[in-house]
Structure formats: C-alpha cells, structure tokens
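What you see is the complex with one protein chain gone and the rest in place.
Coming up: subunit A.
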Amino acid sequence: MSTRLPTQGRLINRDRDVAFTFNGTRLTGHDGDTLASALLANGQTLMGRSFKYHRPRGVVASGSEEPNALVNLGEGDTLEPNQRATTTEIFHGLKATSQNHWPSLDYDIGAVNTLLARFLPAGFYYKMFIHPRPFWKYVYEPFIRKSAGLGKAPAAEARDPDRYEHFYAFTDVLVIGGGVAGLQAALSAAQSGAKVLLLEQTPHWGGRTPVDGGTIDGKDAETWIAETVAALDAMPNVTLRSRTVGAGVYDHGYVLGYERLTDHAPEDRGPRHRLWRIRAAQVITATGAIERPLSFAGNDIPGVMLAAAMRDYVVNYAINPGDRTVIVTNNDDAYRTAIALHEAGLKVPAILDARPNGGGALMEEAKALGLTVKTGAAIAKVKGHKAVHSVLVTQQDSDGSETTEIFCDAVAMSGGWSPVVHLWSHCGGKLTWDATQAAFRPDHDKAPTSHDGQPFVIPAGSADGEMNLSAILQNAAKAGQTAATRTGADKSSDAAPTAEAPDEAPLAPVWMMPANAPLKLRAKAWLDYQNDVKVSDVQLAAQEGFESVEHTKRYTTLGMATDQGKLSNINGLATLANALGEDIPQVGTTTFRPPYTPISMGAIAGEARGDIFQPIRKTPMHDWHDANGAHWEPVGHWRRPYAFPRKGESVKDAVNREVLATRNSLGLLDASTLGKIIVKGPDAGRFLDMLYTNMMSTLKPGNCRYGLMCTENGFLADDGVVARIDEDTFLCHTTTGGADRIHAHMEEWLQTEWWDWKVWTVNATEQFAQVAVVGPNARNLLEKLGGMDVSKDALGFMEWKDGDLAGVPARVYRISFSGELSYEIAVPANLGRAFWDKLLEAGKEWDITPYGTEALHIMRAEKGFIMIGDETDGTVIPQDLGLDWAISKKKDDYIGKRAQARSHMTDPDRWKLVGLETLDGSVLKDGAYAIAGGTNANGQTNTEGRVTSTYYSPTLQKGIAMGLVLNGPDRMGEVITFTDGGDDTKTARIVSPVFYDPDGEKQNV
C-alpha cells in the first residue's frame, strides 16, 4: 500500500492540508498535490476500472500521458468525466468519483468480462455482433453500452456555470514546453531579439530535470531553472504561460493553446479556460519524451508504474509507492528510480535488466549502493489482482516457463523513451527511426512547411531525440537561435550552458517480455491500458490480415482512447511489425492529430453561450415589437414578429385578426429586414440585365419593377423590387435572408467576371427602417401625416418618390405584396422608431394594426405571389412557377439563361405551380405530396406534385394552397389526392393560384 514519506516532496507544502473526497470518502492531501499523488498518499492505489474487461487499474504515469487514473470531477452542473488524476491539482472541496464500475470500485460486476475475454477479442464488435441483426439493437448494443465506456456524460439538464474565452496572440517564436529545453530555446530566441511566447502544460517550470538530476552551468538543475525563468520573465519580449497546453499545430503557424485558469482554484472569479489562438512565425516543440511500458503479463495491475513516474511521486510528492519495489528495465534511466527509492529509505529487492550485459555508470552507482542487479532478466508475470503480490522472474531470452518468485508490492518498469513528436507531426512533420534508441524522432529534412514552403516547426531537446542533458541544452539553444533568425531577428544569443549528467549505455529493444512468451502470457500483457488492447490482440489482427497500421488501430482500437495511445503507440507498432516480420519503420506510425490532450468544449465555444451564443439582428422597431407581445420568428439572424397576439388571444387568432384588419382598413408591417443594395455606374443597367431574368435597363427613373434572380444553373435564387433612382443608380430590394448573399453574388460577378464593367455596389440595408403601410386607408394615413403628395396621380402604382412625411425624410415606394393599396416607406434607421410611433398614433382612427410575417405570408398567398424558400427550394426555375412574364425574351443573356435551355429544364413534365382548394375547405399539410397511381421501382408510392404553401385564409374563410403539380396549369378543375399524415389523404381541386382580386383593382386605386 502506498503512503506519504516523511521526507522529499519538492512540490507539496506540508503545512497546508487540502480536504477532498474520492467516491464520497473524505481524504486529505497537501497543497501542491495532484489528485493522483494525494490518492496514493492515502493508500488509494486502485483508481478505476478498465474499459472493456473492468480490470482494476491504478495510476501508471505522472503526467498527461496517464491512461488509467481517469475520474469524474465535480457533480451536477460542474461534472466532467475522464479527467486525468495526474494532471488534476487538488483544491479544497474537490469531489472525484471513479469511473466504469458498478456497483462499486472495489466490487465490480462488469469484471466478469475479463472471464469472457476470449469472447471479446480484437474486432469483437465486427465479428460477434453482426448477426442476427435485431440482436444488435436489443441485446448487444445495450449490453456493450452498459459494460464498456468510460466516464458518464453530464445530465441533459446540467448547465456549465463557468465562463470561457478565446484570445488571439501573435508572436515570432512560440515555444511549446517549459522544461529545460523549452526554457533554453526561449532564452536563445529572446536573446536573439525575437518576440517569444512560452507555454508549459503543468504549473511548474523545468520539466523532469529537477527529478532526474544533473548540473547546469555548475549549478543544480533547480537553481538554473529558477534563474532562467526569472531572466525570461524580466525580458520585455517574452511571455510565459504555465498551465497552458500547446494543443495543436496547424497550417501557417496557427497553434491552439489551452490555458486552465481556475481548475485548481475554482473559487477564483474569471474564465475557467482560455483558448489561445496563436499565429507564430516559428514554433519550437520542446515537448519532451514519454517513457514506454514493458509488455509483460500483469503489467496493468495496480502498483505497476512507469519507473520515471514512480521517481516523480517519490521526489515531487513524497509518495512511498510500496515498501518493496522491483525495477524492470531495458535501459539505464530506470536505475535513477532504484537509486531514488533507495535514498528515500525504501527497499528495492531486485533490478531486472533485460540487457545481457546490463547498463553503464548508473548501474554501477546502484550496485555501489548495494542493490541487486540481474542482467538478461525479465518479468514472466506479475502476481496479484487489485495490488501487486509478487513477480515471477525469468530470463528475457526464454518462454518464461522457468521462474523464481520475488515478493514485492510495487513494480517500476521502463521500456525506453519515445520523443513526443505529436506537435511536430500535426502539420506534416515526418519522422525517422532511430534504431539505437528504438524510437521515432523528427526528420529535420522533412519539417512542416508554411505558406512560403519554408519550415516553421523546430523540435528541441528530448522531443528531438536528445536524451543527454548537455546535448538537450545544446540542441535547444540552437533551435531557439535558428527560429529567431528565421523570423528576421539578427542579434546573437549566448552559448548554451554546459551540463553534466552520467553517460548512459544503449538500451536493448524489448517488445515482449520474455521474448518467447506463450499466448497465455501475451494475452495478459497490456499495450493500451485505456482501451484494453493486449499484445495478443495486435498479433491476432496481423494474423487476420490487418497489415496496415491504420487498419490495425481501428480493428483493435489501439491508441483510440482519450489518451490517444501516448503509452501504447510505439509498443503496438513494434508488436505489429514483429507479427508481420517487418521492420518498425516499414510499418510506420498512425497519424498524430490534434489536440495533444483533450480540451474542454467550453474552451472551444469560448464566449458563445447564453445571450451571446449567436448574434440576433434587431430592427429599429424591435423594442416596440418586444413590448407589444411579438411572437418571434427567426429569419436568418433576424428576429421578426410572426404575429402580435393580444392578451388571451391565440397566435392563430392574432394572425387572422391582422389579415382582416389590413384588408378591411389599415395594417402596418416592419419591413426593415428586406435587403437594400445600391448599384451605381455607367454599366449598372447592363449589369442588372445580367443579374435579373427580366429587363432592368429600360426602367425609368422614378419607377419600380419586380425582378427575379437565378443561379448559373437556372434555379430561382432571389426576388424583389428594383427602383431606378437616377440614370446611373438603382436600388435593389432583396429578400430578408438574401441581402448579404445577393450582395456577395453581385461582388463576385463584378470582381471575377465583369471586372472591367463600371459598377459599384453598397449594401445599404441597415441604413433604413422600412415600414409597409397597407390597406384601403393607407393613403388616408399618409395624407394625414402630411408633407408630400401621395395621390394616385402623383405617385402611381410601381412608382417611388422622395419627400417628407410628418417631418421625417422618407423615400416612398408604391409597391404591394398584399394586393392592397400599399406604400413601403424607408426612413433613416435612427428615426425608424419615431416614425413607427407617428404612424401608430395617426392611424388610430382607422384601427391601425401592426401585423407579422404570417399575415404577410397569407396575404401574399391569397394573391398568388411566390415566396423564395416556399415555392423555391433550389431546384425550381421561374418557368416552373409560371413566371415566364418576368423572363425577358429580348435579352441575349442573363445568369441562368443557358441552364434554363437544358433538356431537363424544358421538359414539359416538370411540375408547375397551381393553386389548390380542398373540397371540404380544410387546410392541406405543408409539403404534402399528391399521390399518383402505383409504386415506383423502390416500392414507393408514385407522386405527381407537392404543396409549397398552405394557409387558412381568413379573407376567404377556407384553406388555400399553392403547389407544384405535374402538367398542373393544363389540369384546371381536376381533383387530385394529397397525403395528410400517416395513411390519411385529402382531395383538392386544381385552381388558379390567384385567389383574391385577380384583376388587381385593390392595389391600383
């Protein structure tokens, strides 16, 4: 059982206790502890259950690479699953629960899966559960869902109470990693004159050097680190950020940094996480190296740890990982752990060195301390279940059948070190296999390149494959200087400091321990702890033909868990290579993708939540609508009133009231959202002739014309009224949703195709508040306001005029989308609310009624006017809608003309627009299909049309609809059948789409 040591613990403050709970049990740690070290200090070596077999798991690493010690943090609104105990700093009141067990961590019923292991081999999803089909839905999936998986998602009703934000930063040189290499690289770059940003994922600078030892510039490492951080902090061109992960490297020096501001101090105000969106001219990846596990049976039993991690727990957190620890290694570094344990007063019964001749200076040092070293030795098996009981020792070059038992309660393993090449690789950096170190390291000749084809990422220190302290510092200094020089910095930096650390003997690659382990052992030797992938699984995949590393990964799920295979990657590749009889570099690696470690969804969303989740566009009259009970409808980013229900009135009743009031007397519509694009220039007429299907160049100043716009493929894209302002100037109205899109469409044609035409455009949509004054009393109201002549003679239908109304400068368009006498009046936006109020006040005598978009829709449908988005859906051409009158026959060309001549577009069997009246006066369902006889080749019912708009018309007191029907205009009076939900149908008669005032007498008074 693990305990707290009386000495050591450079990162903890024993004077400050911190109380927290784990699975409801109250525990105490110290300020500076991680959750993992605090749990170990409390003897809690069992921290979770594995994904598939629910095996007991303890912490195996000490940093962000940890696969096992994942917990649920917080509860309710702050619950977060899959948090690594090794990177969670404890704070007072922290609540953690272990994952993936039921009913309890100690007694987990799912552990029965481990007994069923032979039924859950690699690719079991694909193999076992395909047939019979219904079993998947009712048996297999629920079973797997319940028994597999890691943390629990927060409840659906949970709401994250924290704040998040983004921050855009620009720098010459970004250094990722604040170990000694990162510090040195930053220092060299900064001395060279570059602007430097240095990110470190942990709260501490210096990486693992203070634990590993060595001297720099004659000082102990910790002193050099403190001095260097102070020196950097004092430089005006350097920014240091701890608790900030360099999460991903993207094209052109774009890098995401993930800063955790209050995770360790939740009582602090301010944002919890900040996503740094960085542009760096050069990126230095000083991301260190990760120790590899060794693959022996039982290497996942709680108490088996990476050797360096165990050393971290002893030195940094004063943890006694066990009273008797067996060391097993293929390299010199693990001897440091043996020495550290010995110096902490703990017993090391044996150091098992798989190399026949053992190691170098560190081995001699261990021997001199009286420690037992067995060379050529290996672990055949770790015995124990929830804790280590003993190890069976054998020869590495054997099948593990002959063993001797050593009793111990902990095992420290080291399979060598893999440089963290993830960030180098994110944007295309290639790797080269270093056989001496049995590791992939960055291939400097194939660096990630930026927009100019030049390299923009430089690896430094152990991330570049350097494992000796002196070489690391030399390498880092060079990286810093090179990066700075590439950004144009021209000062020279100081020489790299000299360092002293013991020379190390080469490692021996060990991918299976012992080398000839039989299946029984291989099936208990874990590669990927988090996803429960064993040596035998990868071998089986290879045997079954999954030869590509990417296929093996997906088949076995190796490296696909939340740790992205940080520990398992190289061991898995080597196992696959051996199984295939190939060399490791030939097999290659899987793709390293960002983020390096998981980042919160909150950080990605940033400020976009709650009221500022999305911009909501508001017209100048928005507040009036809001105060007067508007039932809102989103139209693009706008909110428009759908209707204005009064107290006690239903929305439907309000709509009907608004329609009748407008038709009978006077209605008012906020039409400010309609697009208003000004088009000017000597070629403006010619330009609009190309944009619209009809002729605009013949329009006279002072007049308006309705026009249609199509895409290049002939489909109807937008419509609206064009007003000619003067000889050179037009104002084009677009639909509400079309304003930005049509403006962009215009600019695209002007900038890419007709760049020599003299035309300028400005989107003036928001300059104006626009109000439609509609109904038989519309003219009376404007005459009452006074200021300009709006009589039939002075302002005829489809004419416009500038003037003053009630003292407000106004442009008045006599256009109608309702069929009534109607004026659309544009006033400066800042005067819009005042103008609206004046209209309401003056219109009282005619019972003036503001109406919403639904009344607008009903009135236009009663008149048979089409609506973009209802009658059109991106597949409809104007000819389908009977709009041939709006398509000029005189013009040589317009956008969409040639497309509309294609054979399919001229097919007489295209569905065409008609009006529809149900025989019983009821309302058809929107989108309902007209049923034709029989079925098609797929067994589906044949159709001959569909409903595009359908309403109850309060004016006509019956259901009216428009629809596209096969040969519709030729079938007037015919009755056809429509779907009406489920198997129900409704019959309707084909009629003219103009239901109301077909001669246009009302609008033309």
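Here, a residue touches a chain if its C-beta (ideal position, glycine included) is under 8 Å from a C-beta of that chain, and two chains touch if they have at least 3 such contacts; residues count from 1.
Throughout what follows, contacts and distances are computed from a predicted model.
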Chain excluded from display, named as in UniProt, from "Sarcosine oxidase subunit gamma", "Glutaredoxin", "ABC transporter permease" or "Elongation factor 4": "Sarcosine oxidase subunit gamma"
Selected from A:495, A:601 or A:616 as touching the chain missing from the view: A:616
Selected from A:741, A:758, A:897 or A:971 as touching the chain missing from the view: A:758
Residue of A:832, A:852, A:896 or A:915 in touch with the missing chain, whole complex considered: A:832
Selected residue (touches chain absent from view) among A:6, A:218, A:682 or A:921: A:682
Identified contact with the non-displayed chain, of A:3, A:78 or A:239: A:239
Contact footprint on subunit A, counting only the chain that is left out: 163, 165-170, 195, 239, 268-271, 274, 277, 279, 606-608, 611-612, 614-620, 637-638, 678, 680-682, 729, 758, 760-762, 764-768, 808-809, 828-835
